Structure formats: C-alpha cells, structure tokens
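Worksheet: one structure, shown below.
Every protein chain but one is kept in place in this view of the complex.
Right, subunit A next:
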Amino acid sequence: MTEVSVAKEDLVPTGELVVLKSVNKHFGALHVLQDIDLTIARGEVVVVIGPSGSGKSTLCRTINRLETVDSGSIAIDGKPLPQEGKELARLRADVGMVFQSFNLFAHKTVLENVVLGQIKVRKADRKKAEEKARTLLDRVGVSTQADKYPAQLSGGQQQRVAIARALAMDPKVMLFDEPTSALDPEMINEVLEVMQQLARDGMTMIVVTHEMGFARSAANRVVFMADGRIVEEAAPDQFFSNPRSDRAKDFLSKILHH
C-alpha cells in the first residue's frame, strides 16, 4: 500500500462529475425520490445518510441506472445516462459500485472476480488483467485469498474483494450502497479503512452509510435525506455539530446519544 498523505482540504474539487437534476421516482404509490438535485464534483467524497426508507439506496442505484427514474435527468461526466444497451454498459463500467450484500460472482474465484470485467469489458489481455487484479487485491489486503471462492471468505474480505473488482475497471466515480451494513462489527473497520484510503487517493465517492465516524473523517460533504428528499447538505463538521433542520436534529439525537 502506498500512503498518499494529502489532506482532503488540499484536493480542490474540479468540475462536475455527477449531476442529478429534479429526479423523481415512484415505487407504486410511494414517491421514493422527490425532486432530487445533487451535484458531485470530481474528487469529492459525498456521504448520504438518513433514516431507513428515506431513498438513499435508491438514489445511489439510479446513478448507474440499476433503478430507472420517472423524470429528471442524471449525467455523468457531462453525458446523460442512456437507455439500456451498449451505451449504458459502457457508462456503467466507468461507475464502480459496491453493494451491501457484496454480490461477488459465486462460481468464480476471487481473482477471476476481479479479472472478468477487465477482459470482457475493457478487452485487456489475461496476463495484464491478472497482474492488475493481484495488485488491487494486495491493495485491499486480500492477496492471499486470490484462489479461493467467495463463500470461503469472511464478509469483510468479500467486501474488500468487491471494492477491488470495482476498482479494476478504473472507474471515474465509486458508489457505495451501505457497504458495511451486512458486516459483523469487527469487520467494519477493515472495509472502512480501504474506503478511507481511496478517499485520500482522490477517488470521487458517493457513500450511503450509517457509519457516522466515516462521514466525519472522510467526507467533504454530508447529504441528509428523509422521506425521499434531500433535507440538508453541509460539511461534516457543521452538519454533526450544528444541524440546521429539525429532521436532522431529531435523527442525530437518536443515533449519537446513547
């Protein structure tokens, strides 16, 4: 692992990478995303928090169109999300995604999980792809597990492999959909450390999480969602010490004081 000690204040975010404009989505009668406007700059780490059912995961999944939206527009690096097809697949390759339930390919070894996309999507040759996969697995600290199957790994290890799999595509932005929510408490930190490192290295990240410690230390901005709306956006220090909205005050009082 190479330590890159750049304080996050030094990284001046340049240019808009992800832009959501008045995005709306319904699940039947439930209006799960209501007029969402959100802009994420290159190199920015945005943490999305909020109570369950507030639409944060859905928001995260609309950004690579795993969920379609009813109205509004989403653009990544200036390009609006295309319809399902080759165009969309190409764009998804540029957007890394890490799931709550890891979703490693169960029939492939750890190494093959990280190699697959490089060969089939990026058309890399096998030797180079394996080299890169081993480097990435080393970076997330699971290089010794390369030849095992996902089911033989702990949750924390699986999630770190999933991060390596996403990084293998050289994504412009990484989406994390509650990456530590399915983990045993003692495995949460090993995953958060990898994410901290990524943030320090300047990766653009959108992180849906309940880990307030991570939000405080790694985020440039905290987005607080409730009932399908973005209620508050602020720098982490400001948000946690001095939330403006009542909804955020109520939420923080429930999770921070006990």
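FYI, a contact is a pair of C-beta atoms (placed from the backbone, for glycine too) under 8 Å apart; a residue touches a chain by one contact, two chains touch by 3 or more; residues count from 1.
As a convention for this text, contacts and distances are computed from a predicted model.
K.L.:
According to its UniProt record, what is the protein name of the omitted chain, chosen from "Cation:proton antiporter regulatory subunit", "Glutamate transport system permease protein", "Chemotaxis protein" or "NADH-quinone oxidoreductase subunit F"?
P.N.:
In UniProt, the chain that is not shown appears as "Glutamate transport system permease protein".
K.L.:
For the chain left out of this view, which of A:A75, A:V121 or A:L252 touches it?
P.N.:
A:V121
K.L.:
Just one of A:I36, A:L59, A:A93 or A:A129 touches the chain that is missing; which is it?
P.N.:
Checking the options A:I36, A:L59, A:A93 or A:A129, the one contacting the hidden chain is A:A93.
K.L.:
Of A:I36, A:I74 or A:L104, which residue touches the hidden chain?
P.N.:
A:L104
K.L.:
In terms of residues, what is the contact footprint of the unshown chain on subunit A?
P.N.:
The list for subunit A reads 64, 66, 84, 86, 89-97, 99, 101-107, 116-117, 120-121, 149, 151-152, 162, 165-166, 169.
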